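Right, I'll just put the structure down here and ask away after.
Removed from the display is one protein chain of the complex; every other protein chain stays in position.
Each chain carries a letter (A and B) given by its place in the written order, and its residues are counted from 1.
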Amino acid sequence: MLAKKTLARKGTPDGRAEDRRDALGISGLSLAVGTGERAIPLLADVTVRVGRGETVGLVGESGSGKSLTARAALGMLPRGARATGGVTVADVDVLAAGRRQLRDLRRTRASMIFQDPRASINPVRRIGDYLTEGLRARGVPARAAAERARDLLDQVGIRDPKGAMRRFPHEFSGGMLQRVVIAGALSTEPELLLADEPTTALDVTTQAEVVGLLKDMQRVHGTGMLFVTHDLDLAAAICDRVYVMYAGRIVEEAASASLFAAPAHPYTRALLEASPSVHGEKAEIKAITGRPRALAESPSGCSFRDRCPLAGDECAGTVPAHRPHGTSLVACVRPEQVTP
Amino acid sequence: MKRTLADRNRKRTFAGWIGKRALGGVLTVLLASILIYGALRLAPGDPVLAMTGGRRLTPDQVEALRHRYGLDQGFMQGYLAWIGDALRLDFGTSMNYQTSVTSLITNRLGVSGVLILYSAVLAIVFGFAVALASAVKGGLVNRVAGIVAAVTTATPTFVSAIGLLALFSVGLGWFPATGAGTGLADRLWHLTLPAVAMAIVAFGVLARVGNAAFAEELRREHVEVARSRGVSTAAVIRRHVVRNALAPILTIIGLLFASLFVGTAVVETAFGLDGVGSLLVSSVSRRDFPVVQGIALIAVLLFVVVNTLVDLAMPFIDPRVTVGGPGR
């Protein structure tokens, strides 16, 4: 175990090309709750890859399964759920891992940052307790853990780290708490950071600060990051690549740079047009007709076809396979009608 | 520099808050004591005749009694004399036993005290265990525990007392039916059935309240966060679930002490134990007022003290409880 870990640390953070191991590799992941007739599918054939030190966005509306996907990376499946496909985090097969292996994975390889920092930290325990919990679980002595926690608090820009350790969560603002959460997530030196809407619960002004901090910390620590958000603009701004998710499926994968110029999936384009963006030439905002679907209630064939302006008969037959179009990988039969 | 000032302010509001709570408790006991004393004056006809319950007394004896209980004085004077004595632990003399009420009570505290503590330990240990197990396991365990808790909550103490008596002492002969025993082991053996009978309702209430509290805490996001960090299940439950559910559970334990005290009256009567509870029952039926008043006052005092202590413990259990907030 230990030997493996030191080996892993040898790869340079930014040397993506020569490192064969991805921080996160999800391939063909399907998830369902229940069995037989009453089974409710939640995810279908989800493939997501995060290289070492890479920032990858996972974008979708609520209910699209993006949080489920992020949690699956830590082996945190809904109660009674069955998963097929593959999930590996730094060479650990998550779906096959036992309790102990999963625990070790969460203690050393991967950390998660949740949406609401106020809900993420136990309100009756001190900040220092929260920060050292992950390290202590791994067996780091109390004193060393506290020292490391103070150092991290300093790094994320909390003044008077020593005093902050003794404070309770309700004495901090939301933005400050999210800094604490980030420090806590990085305390175990993970190779993979899963950020599940880390700025949604914050004020707009603090959002930018926290995102900036997250990027800085990720760069300094060389951590791969899966950034889950419903905000396509934000994802495109900070990520290297972006996956767009709809109704439990990945509908498009593209480099952030090309996403605005050339969306390949009608849903991606609809998302771009629906957001009050400063990037587009048109000031007009178009809402997407209908409401977002979960996988269980989506139509046959392409899940998006009941809301898609371009849908035709051929969309109803089978789920469209992913195919390259421009620089994207898209699950649509006629991407040339979206962006030629 | 700034922080020491803030700390000092916090300390001052904390002292004020403690004072407020304590004052509330004192006020409750004060009003309860007026009620307990006043009850005697409420009695239809001459209170002394009510007190003596038909025993024949000479006019001199009646006059002596009237003087002794301050009935020849105004209400306030009589009350002040009575409460003044009570504060010095002098509750007067029993009409029935012709001895001091204080010695009557203290002689029986051994039985009732052990009984209350014994049943409290049983109720807390088993109630806590069932609540935690059912909340964590869920499913069938939770359903069965829910039914058990609903039934035990609704089981009157006298029903459990006769049920246990019929089954375990008369039927199976495992436990004695009467008496309190001598020496610690023998006493615990004698008091096991009575303690279980008393603990049953408290167990049910704790199992339900605890289950709800644990289940609520288990759903919290910080529990999931702790799991996502690879903290072991046992540590998650101890540090995040049990720790956070402590406040409502402690509150209910405080309230349950009142029902345990009342339980001693029933259980000591059912199992023929000579304790404070059975003394209260026999004194009520003999209208031995000084004894009833003494026990009632002590009971209210204990109940208020326990619940005020629970209140005062809250800011230490949950730092979000604002000490400076309105005292309610």
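Some points to look at:
Definition applied: a contact is a pair of C-beta atoms (placed from the backbone, for glycine too) under 8 Å apart; a residue touches a chain by one contact, two chains touch by 3 or more.
Everything below uses one rule, namely that contacts and distances are computed from a predicted model.
Entry comment: the absent subunit's protein name, as recorded by UniProt, is "Dipeptide ABC transporter permease DppC", drawn from "Protein translocase subunit SecD", "Cytochrome c oxidase assembly protein CtaG", "Dipeptide ABC transporter permease DppC" or "YtkA-like domain-containing protein". The omitted chain makes contact with just one of the residues B:V209, B:L273 or B:A296: B:A296.
Which of B:V62, B:I83, B:A212 or B:V284 touches the hidden chain is settled by the complete complex: it is B:V284. For chain B, the residues touching the absent chain in the complete assembly are 24, 27-28, 31-32, 35-36, 39-40, 42-44, 50, 150-151, 153-159, 162-163, 165-166, 170-171, 177, 219, 221, 223-224, 258-259, 261-262, 265-266, 269-270, 280-281, 283-285, 287, 289, 292, 296, 299-300, 303-304, 307.
In this section, only the chains that are shown with their structure count from here on.
Residues of chain A touching chain B in their complex: 71, 74, 76, 102-108, 111-112, 114, 116, 119-125, 133-134, 137-138, 163, 168, 170, 184, 188. Contact residues on chain B toward chain A in their complex (touch as defined above): 3, 220-222, 224-232, 235, 239-240, 243-244, 317-320.
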